[in-house]
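Omission of a single protein chain aside, the complex is shown with its protein chains in their original locations.
For reference, chains read A and B in written order, and residue numbers begin at 1 within each chain.
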Amino acid sequence: MNAVECRDLIKAYGKLKAVNELSFDLEENKITGLIGRNGAGKTTLLKIIAGFLQKTAGEVKVFAENPFNNLTVSANTVFVDDNMAFPQSLRLGELLDEAAGFYGNWNMGLAKGALDYFSLNPRHYYHQLSKGMKSTFNVVVGLFARCSLTIFDEPTAGMDAGARKDFYRALLKDYLRHPRTIILSSHLLNEIEDILEDILLITEGKKLLHMPVPNLREYALGLRGKSYILEDMANSREIIHISNVGDGYAYLVVKNDITEQERYKARLVGVDITAVTAADLCVYLTSGKKGGIDDVFNKN
Amino acid sequence: MMSLTKIRLFYVTKKQYKYKLMAYSGLFWTLAAVQTIAILLSLGGTGGWNMGRGTILFSIKTLSNEIIVLLTFLWAFAVSVILTTKSYRDGDAVFVSNRLSSNLANGAFLITYCLIGGLSAVLGGAVLRLIFFFSTGGLGIVSQNFFLSPTELAAGFAVTTLYLLLISTAGYLCGILVQCSKVFVVILPSLFFGVLILAGRDAGIREMLLQAINFLVHESSFIMLTLKAILITAVVFGIALLISNRTEVRK
Partner (left out) sequence: MSITFAPLFLLILIIALICLAVYGAKLVIYIGRIKLGWLLTGYFALLICSPVVLWLLPPERLSHPVDATSLRKAEAAAQNLFPVALTGRPQSVNGVRTLEWQFRLDGESLKVESSRPNPFLNVMVEKTEENDGIIEATYFFTGAILGMIDVSAQVRKVEVTLTENTLIITEPEHYKIELIKFSQDFMAAQILGEDAVRRPFVFDLIWEQLLYLRIPQGVQLQKSDYYLLSVPLEKEDAR
C-alpha cells in the first residue's frame, strides 16, 4: 500500500500556486527526503499531507483517506517542525507523559533516555530552552511517537552538528527497529543523504524528480575542461548546469548518458569527468538560472 | 510494519480535555487575580445611603458580590475568546486532534471553568463578609443577609454558572468568527454598542432588547432557566462548531 498518494494536487493562495499539480506516491515504510529551495512548497505540501491545510484542487490520500480534519490520520501522523506549540505551563517530562497518552506506540523508555542523553532536564519548561534544544526536544517527541507517518520539516533548526548527527543516527536506528513511513525535509541534503532511501525533489510547487538515492547519485556527470571544447560537447545535450571556473575553463553538468567512446575522447582532449553528488545535483536542478551566482559577479 | 492505530472521537476528546486542564492551568491564576481585584473593589461598597445631621454623618454602606460576579463574567468572556486564538488552536494540533475533537474538548473545558468561576464568584461574597467581620468585630454589620444559607449559596452558584455558560459560549462564537475573518473585530463590537445606542434612542428597540434580556433575567423557575440556558448554549456552541470545522491549523 502507498502511505501517501497525490494526484495533480494544487494549493493556491490567490493567484500563487504553492503546490502546482503535484503527483507522486510514497510507498509505506520508506524514508523519503523532500528536497527543494526555500519557497518551493515543501512545507505547504507536508502540511496538506498532515491534514492541517486544505487542498485547493486535485487529490491527496494518506492511508487511503483524505487527511484534512481526519482523526485517524492525525492519530497516525506526527508533524515536527520548528514551531511546535507546546504549552508554557508544562515541563518537558509532563509533555512526554501527555504525548504518551495520545500516541499508542509511544516508547517512554527511549524518549526519557534520549532526553537524558541530550542533556534536557525533564523539569525544565519548553520555552526556557534555546532554539537548538527546542528542536532536539521536538525530534525526540517525533521519533518516539512511532507514528506510521512521521514528518520532519526542517527539524534541525539551531541544532549543532553533533546533535544533528545524533539525531540522524537515532532516526535510522529506530526506523530499523520499528519501520514506518518517514518524510524528512531539509536543506542539508549532504548530511542526510546517507539515511534517505528516496528523494522527492520539487521546485516552485512542481515535481522535478522522485527516485532512490543511488539512482540520483548516478543521474548526472560533471565535466571540467576548456570552455570551447565543452561548448561543443554540450550542443546536443540537455545542460543541467554550466559555469566558468576561470582561465578559459568551464564546468558543465549533464545527464549521465555519455558513452564509453565519448568518455575516452573527452579524456584525450583534457576534459575531466567527475561524479555529481546528489546534493549538488539538486541545487543545479532547482536553480532558475543555469549559470549560478558567479554570473552575477561576472556581469557586474 | 506499523499497524494503523484505530482511534475513537470520544477517547481523543477526553485526552484533549485533560491536556487542556493541565496546559491552561494558568488561566485559573488570572481568575484568582481578577476576583481578588474584584473583592478589593467591592470593599468600597456597591451602593450607599447617607444623611448628614450637623456634624454627624449617618451612613449605610451596601455591599454585594455584584462586582465579583461582573468581573468573573468579563473574565469568562475573555477566556473563551482566547481559546479560539491561533496559538491555542495550534496547540491542539501538536498531538492528535481534529477540529471536532478540539471544539468538544474546548466545550468541556468551558463548562469546567464556568463551574469554577460560578463557585468562586459566589464564595467571594462569603470572603467579603469575613473581611468586614474581622475588621470591625461584627458591630456595625447589619445581620440581614449576612449569613449565607446553603440554599442561597447553591442558588447563587447555579444561576451564576448558567449565566457564565451563556456568556462563555457567546465569547467562543465571537472568537471563532474573528478567526474566520478579521473584519468581525470591527463588526461585532459595532453591533454590540450599536444596539445599545439605538436602544437608548428608540423605544421600540429598547422594548425588544428588554424582552430578550427579561427572557432570561425574569425567569424565576430554576428548571426553566436551566433549560433555556442549556438550549441557547447548545445552539450557539453548535453554530461555532459548524463554522470552525473547516478551518486550517498550523499555517
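Brief remarks on what is shown
Criterion: a contact is a pair of C-beta atoms (placed from the backbone, for glycine too) under 8 Å apart; a residue touches a chain by one contact, two chains touch by 3 or more.
Since this is a predicted model, take the numbers as computed values, not measurements.
Within the whole complex, the absent chain has one touching residue among B:155, B:191 or B:213, and that is B:155.
From the options B:122, B:166 or B:240, the residue with contact to the chain not on display is B:122.
In the full complex, chain B contacts the hidden chain through residues 24-30, 32, 36, 44-47, 49, 51, 53-67, 69-71, 74-75, 77-79, 81-82, 85-88, 119-120, 122-130, 132-133, 136-148, 151-153, 155-156, 158-160, 163, 175, 185, 189, 217, 219-222, 225.
Definition applied: only the chains that are shown with their structure count from here on.
Averaged Cα coordinates give chain A a centre that lies 47 Å from the centre of chain B. By the touch rule above, chain A contacts chain B in their complex via residues 28-29, 47, 51-54, 63, 69-72, 74-76, 79, 83-90, 94, 98-99, 101-105, 146-148, 178-180. Only residues 1-7, 9, 12, 15, 18-19, 22-26, 87, 90-91, 93-101, 245-246, 248-251 of chain B touch chain A when the two sit together in their complex.
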